[in-house]
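Only one protein chain is missing; all other protein chains are in place.
Right after this comes chain A.
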Amino acid sequence: MAAVAESKGRGAAIVMAAYLLFLMLPIYWLLNMSLKTNAEILGAFSLWPRNPTLDNYRTILTDPSWYMGYVNSLIYVVMNTVISITVALPAAYAFSRYRFLGDKHLFFWLLTNRMAPAAVFALPFFQLYSSIGLFDTHIAVALAHCLFNVPLAVWILEGFMSGVPREIDETAYIDGYSFPRFFVKIFMPLIASGIGVAAFFCFMFSWVELLLSRTLTSVSAKPIAATMTRTVSASGLDWGVLAAAGILTIIPGALVIWFVRNYIAKGFALGRV
């Protein structure tokens, strides 16, 4: 193994350094801008802030119309993650353990929802949720995001569950466990990492989505991403605040990645490695 590592050696390190530099430069530039005043951004070109200021962040964290955007986003993202995982768990179990009438077709049909362009659904969703009085609520966005998160969660969980030997189920039933008790007490701890990964993906895709969440909200549930676009068009481009808001949207993602870093690679393979 040491030999393989050596032969990779310096070349690999240079490749990785170059790639990570490419990834980080645009983010650094945003961070750089967020620490400058507008006058400095537009006035002189500099690679780092000459007079670092936290004013832009202060603007966001003290103004409810800004920081409520983060709260709204977090509320519907968490709601969506909980709903998606709750309904996906039993379904994934069914797909991984049993064969039943139409199972393969059903599985593909679920996946087709992941392939549906959000643009196709934007208008019908708007009409559907308006007509049942859910327009501009967190639950509307959470339900709309289930469109692509539930299939994904079923897919990931099914992969992880198939890795657990079926003998465990059978032994538990022989020991007199009922299905719900077996599922919660024995099975769920066994696939805990799978649940974590599935939750991570639901969080991620719900957090980054904008088209549906913007279409379904106006004031009281408006996500941060939409708050940003409106400020750009309205107040004559406040670059510093815009950059600070952007940096703040990156932080929840970075925190979540840190918690699942050991499972991330397997998770991206949807539990199928």
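In this text, a residue touches a chain if its C-beta (ideal position, glycine included) is under 8 Å from a C-beta of that chain, and two chains touch if they have at least 3 such contacts; residues count from 1.
Heads up, the rule we're going with is that contacts and distances are computed from a predicted model.
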Record-based protein name (UniProt) of the chain missing from this complex, from "PadR family transcriptional regulator", "NAD(P)-dependent oxidoreductase", "Carbohydrate ABC transporter membrane protein 1, CUT1 family" or "Aspartate carbamoyltransferase": "Carbohydrate ABC transporter membrane protein 1, CUT1 family"
Residue of A:54, A:82 or A:119 touching the missing chain in the full complex: A:119
Chain not shown: contacting residue from A:78, A:128, A:164 or A:186: A:128
Chain A, residues in touch with the chain not shown (by the definition above): 1, 3-5, 7-8, 11-12, 15-16, 19-20, 22-27, 29-30, 33, 41-42, 45, 47, 83, 86-88, 90-91, 93-95, 97-101, 103, 106, 108, 110-125, 127-128, 143-144, 146-147, 150-151, 154, 204, 207-211, 215, 224-225, 228-229, 232, 239, 242-243, 246, 249-250, 252-254, 256-258, 261-262, 264-266, 268-270, 272-273
